[in-house]
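Apart from one protein chain that is not included, each protein chain of the complex appears where it belongs.
Moving on to subunit A:
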Amino acid sequence: MKNPPALDQLIAALKVLPGVGPKTAQRMAFHLLQRDKAGADKLARALDRALTKLTHCERCNTFSETPLCSICADPERRPDQLCVVEMPADLMTLEQAKCYQGLYFVLMGRISPLDNIGPKDVNLDKLMVRALDEVVEEVVIATNFTAEGEVTAHMIAELLKERGPKVSRIARGMPVGGELEYVDLSTLAQAVYERKSLTPPADPSAQPG
């Protein structure tokens, strides 16, 4: 027996979600249609609304219902700092950490050569226009510390080299409150490779005589 076409189309549509294969898609479709019609209706409306209302903020590229997102439109934020993150979830996490008062740029991805995602696929052109607006003085790169996030950071640093803004990378090292004995070996090793000096830099004006 064959499924009615509308059911087949729903199953096929659900398969666009990452990690959802034919079996999972079928289970989802049956659940929505049989057990949770109200939920299905809500999902359909939310999806429709998101597709028609959501766009990308013209300054920071994150999802927004208005041309400028709420952070970019906030006059209290420091306009001279621009923090570059991979995804909107990273922006949200940084906001929760309450450590940064500047503005953001969301790449909506990362460079991943082995997945054929190149510099052109992660909005670097838009980032360059944003970072070189002559107001931004520091670009803080907060892409992930994965190989892909690191390559993306390197590409951005190269693009911004000698173009005006100072470029920095968020630091990697021991977790806060971390005890050496229990930390990841690779994290510990990298913290040693990237150790920082505690010797104050020699200041010629402080020399006696």
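Annotations for the structure displayed:
By our rule, a residue touches a chain if its C-beta (ideal position, glycine included) is under 8 Å from a C-beta of that chain, and two chains touch if they have at least 3 such contacts; residues count from 1.
Basically, contacts and distances are computed from a predicted model.
Hidden chain, UniProt protein name from the list "Oxidoreductase", "Cell division transport system ATP-binding protein", "1,2-phenylacetyl-CoA epoxidase subunit PaaD" or "DNA repair protein RecO": "DNA repair protein RecO". From the options A:Ala38, A:Cys99 or A:Leu185, the residue with contact to the chain not on display is A:Leu185. Across the entire complex, the residue among A:Thr52, A:Gln96 or A:Asn116 in touch with the chain not shown is A:Asn116.
With the whole complex as reference, residues 18-19, 111, 113-116, 118-119, 147, 150-151, 154-155, 158-159, 161, 184-187, 189-190, 193 of subunit A touch the missing chain.
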